[in-house]
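Take a look at the structure below.
Now for subunit A:
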Amino acid sequence: MADERFISIEGIARRYPAPGGSTTVFENLWLGIPRGEFVCMIGHSGCGKTTVLNVLAGLDAVSDGEVIVDGKPIDGPSLDRAVIFQSHALLPWRSVLGNVAFAVTSRWPKASRVEVEKRARAAIALVGLAGSEHKRPAELSGGMKQRVGIARALSIEPKILLMDEPFSALDALTRGTLQDEVRRICLSTGQTSFMITHDVDEAIYLADRIVLMTNGPQACVAEIVENPLPKDRARTGLHHAPGYYALRNHLIDFLVTRSASFRDAKPEGYDQRHPPLIRPTLNDTPRQAA
Partner candidate 1 sequence: MASLASFRVSPALRAGLVSLAILTVLLLAWHLATSGSGPVQAMDPEYAKLMGKTATEGKSAMPGPLDVGRTLWGHLRDPFYVKGANDKGIGIQLAYSIARVAAGYLAAVLVAVPVGFLIGMSPLMGRALNPFIQVMKPVSPLAWMPLALYTIKDSQASSIFVIFICALWPMLINTAFGVASVRKEWLNVARTLEVRTLRRALTVILPAAAPTILTGMRISIGIAWLVIVAAEMLVGGTGIGYFVWNEWNNLSIANVISSILVIGLVGMALDQLLARAQRLVTFPE
Partner candidate 2 sequence: MSSFDDAFDPTRRLHRGGCSCGAHASQAAHEAELSADQQIERVVQGGVMRALFPRDATRRAFLRAVGAPAAMAAISQLLPLGTISDALAQGAKPEKTDLKVGFIPITCATPIIMAAPMGYYSKQGLNVEVVKTAGWAVIRDKTLNKEYDAAHMLSPMPLAISLGIGSNAVPYTIPAIENINGQAITLAVKHKDRRDPKTWKGMKFAVPFDFSMHNYLLRYYLAENGIDPDTDVQIRSVPPPDMVANLRAENIDGFLGPDPINQRAVFDGVGFIHVLSRELWDGHPCCAFAASKSFITEMPNTYGALLRAIIEATAFASKAENRKQVAEAIAPANYLNQPLTVIEQALTGTYADGLGNIRRVPNRVDFDPFPWESFAVWIMTQMKRWGQLKTDVDYAAVAKQVFLATDAAKLMTEAGLTPPTATSKTFFVMGREFDPAKADAYLASFPIKRAG
């Protein structure tokens, strides 16, 4: 059970001061993520999913509740939780190697120069950029930049990988390739990952579980959907996989209709502390929430 709640979000709330009171982005949010799982969070803009990620990263503080990671409450950013930023956030005055080495040095301040470079090169090779170590970010394409961002995040061997719509700025082709890379790496290392996205297919391909957020303000986790597709699924053949359409329709239905109406028409027995876990069957008949 400890693994069930490797990351445990416990009743957090985030409120911003606003004219005439305060705006509540979300409230009493509960979520557990087991070790080694890839979790995607889906929701419309403004539902606070980025805030959730920032809270996990330690970049944002909660107004209420707390987040426990590996038994310890979060208290600011940590090298245990690496972030891949939507806009890659590379330091433009450093080379590819320099950007990754910057992270490596932060993780192992006492490491020798040689060791730092070795680890950095390894991370760069892992994302398929070997040979481009001395290029500046400005010389790289968008996809390559994001690969560097991924290399930088992985180079510090984090316990958790946090991704904030990492591929949304990329063209479809590049996005697909990078999704493959991420899935390959995460599967092979058993990396616990949390990704924000609004791309349903991306979630279906990458996630073990998909967390559905209702619209904000006062957003909440409507349900958690287990991905029934086989572990060895391939991106190109995804739409042929049994159960794909059921899952996809379920998610899209949620985004189109239920995400807006959920707050006012909560299902019987809905408990914010234990959002319902949905396991879609592999036949293409969407199941309603239990």
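Please note the rule applied: contacts are C-beta pairs under 8 Å (C-beta built on N, C-alpha and C of every residue); 3 or more make two chains touch, one makes a residue touch a chain; residues count from 1.
On the choice of candidates, all candidates are chains of the complex that A comes from, given by their letters.
This structure is a prediction, so every number in the text was calculated from the model and none was measured.
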Given options 1 or 2, the chain of this complex that touches subunit A: 1
List of subunit A residues in touch with candidate 1 within their complex: 57-59, 76-79, 81-83, 85, 87, 89, 91-93, 102-103, 106-107, 136-138, 152, 156
